[in-house]
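Note that this complex is displayed minus one protein chain, with the remaining chains in position.
Here is chain A:
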């Protein structure tokens, strides 16, 4: 693609990385497909299997996972770092491995924050943390593999650099933030079924993910274009 963009977006503290950075249009398509995938997953859950998040949270979450995970893994693997040394299949494999690993971290975080623990919540917690992992860890795992500096840059410093970083960083943080905010209605005494764990947290995560994707697109169009321009001069 456009090599100038890829060079502009290259991280300075990681000189080895030669990523096949996407263009603005590609980023748009990727986000659109991911968003559509979620929509389709919800539609299928509702109309084909007649389950929804409130009545069967674990099943619905799994259904979304099954539909969304191939989309995310296959799409993000296209933009893997060092495409010459790392085959497409390897990137997909990294994504598949990253899914349970990220789930463990997410589940731990949720438990620290106060998730109810017990046999009856086990499947729900597992499904939820897998989905969270898909939103947050899997894209980074596909693209960066085990490159610690990149992970650190995105998740600790939160200094995304370039279109690819925006595409990974924004939705992940959106999902975290959405889930965090989604937990707030849980203790209220409205006695609505959706206040149960993990329903409103999942809604929050999905909403945050979608909003962050839009924000990421906006940033890519604003900053990505600007950078290209500066570099062109």
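The rule is simple: contacts are C-beta pairs under 8 Å (C-beta built on N, C-alpha and C of every residue); 3 or more make two chains touch, one makes a residue touch a chain; residues count from 1.
The rule is short, and it goes like this: contacts and distances are computed from a predicted model.
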Among "GPI ethanolamine phosphate transferase 3", "Ubiquitin-conjugating enzyme E2 2", "Importin beta-like protein Kap122p" or "GPI transamidase subunit PIG-U", the omitted chain is listed in UniProt as "GPI ethanolamine phosphate transferase 3"
Touching the hidden chain, out of A:42, A:155 or A:194, is A:155
Cross-chain touch to the chain not pictured, restricted to A:32, A:188 or A:222, is A:188
Please identify which residue in A:48, A:89 or A:112 touches the non-displayed chain.
A:112
I need the residue numbers on chain A that touch the omitted chain, in ascending order.
108-109, 111-114, 117-119, 152, 155-157, 180, 183, 187-189
